[in-house]
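Here you go, one structure.
Note that one protein chain is taken out, while the other chains of the complex remain in position.
Moving on to chain A:
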Amino acid sequence: MVFMSLSQALLNQDRLALSRLLTHVENNSEEGRKALDELYPHTGKAHLIGITGAPGTGKSTLVNQLALQYSKEGKRVAILAVDPSSPFTGGAVLGDRVRMRDLAGDPNVFIRSMASRGSLGGLAQATASMVQVFDAAGFDLILIETVGAGQAEVDIARLAHTTLVVEAPGLGDDIQAIKAGILEIADILVVNKADRPGVENSERALRGMLDMAHPTQRVFHHHGQRMVVPAQTPKADDPLWIPVIKRTVAKDGVGITDLVEAIEDHITFLREGGEWAARERTQLQTTFETLLRDNLFARFLDELSPEIYEETLSNIMLRKQSPWSAAEALLDRRRA
């Protein structure tokens, strides 16, 4: 047998190679970094969709339906389902596949579960790398499910082209997305479990929040008369996307075609308004700068003797030198 690298095998549609490479880049191994380098020319084609929201809102069930729909259209779909690791043991139970039974045996679909593993920045970076691998493997869509708990979702939303924030009635009086501070990242708000009582209330509350952020009309009260005027005249080249709200019953597949259409509208908006390229630039810039920063720092430490490093650190601890002047002195020393 001719030896073939994992990246070569991946480009030949070898599913085990894809799976192994996902592990390598998740662990940030040498082999993983090498593969990312080799695969880079093959990336940049997939549409990334983030799906986030509080636990139990129905994200996995919704991802299952979306993937079914896309697969029916002949598209290839990768799913990256992220669940939290235990902060105490570092272990995790990743249960999203339970809701994705319908996708078993579908050659168009590939599901990968991922544990959040500690650090925030690390998760966003590992996610970005795994997405690159899927992208190079030729998936048309990459669905990234995360639990809506804050900063990590905001970072992952920055990675996605389209972000769905999922809400559901019956999880308490509050709108979970507002509580978690992730409403702002929504391109599309999904009110799932629309078969449940309270759906109108959830939707009204969300609309209220949206109107505050993106006023589409102004209401005046003048001599007892109510006057409504548009807040802005919509222009053809208006670069503003106003989030839409969609109702679904993910458990029964209701509202999915409508949601897929809204996603399609958002992609069209991104592509036509130049936003797609702008997002890509930001994303690649972050990757590039992170690599520069990490490598510069690693190289700097490499060239520094451990004695000097320790001595400086103990001077800082003894208050003989401040971290500011110590850093400057070390950098100057290197330049000299």
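Criterion: a contact is a pair of C-beta atoms (placed from the backbone, for glycine too) under 8 Å apart; a residue touches a chain by one contact, two chains touch by 3 or more; residues count from 1.
The rule is short, and it goes like this: contacts and distances are computed from a predicted model.
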Which of "Leucine/isoleucine/valine transporter permease subunit", "Predicted polyphosphate-or ATP-dependent NAD kinase", "Cobalamin B12-binding domain-containing protein" or "Transcriptional regulator" matches, in UniProt, the chain that is not displayed: "Cobalamin B12-binding domain-containing protein"
Residue among A:113, A:151, A:283 or A:315 that touches the chain left out of view: A:113
Hidden-chain contact residue, picked from the options A:13, A:27 or A:201: A:27
Positions on chain A contacted by the hidden chain, ascending: 15-16, 19-20, 22-23, 27-29, 85-86, 89-95, 97-98, 101, 104-105, 110-113, 115, 117
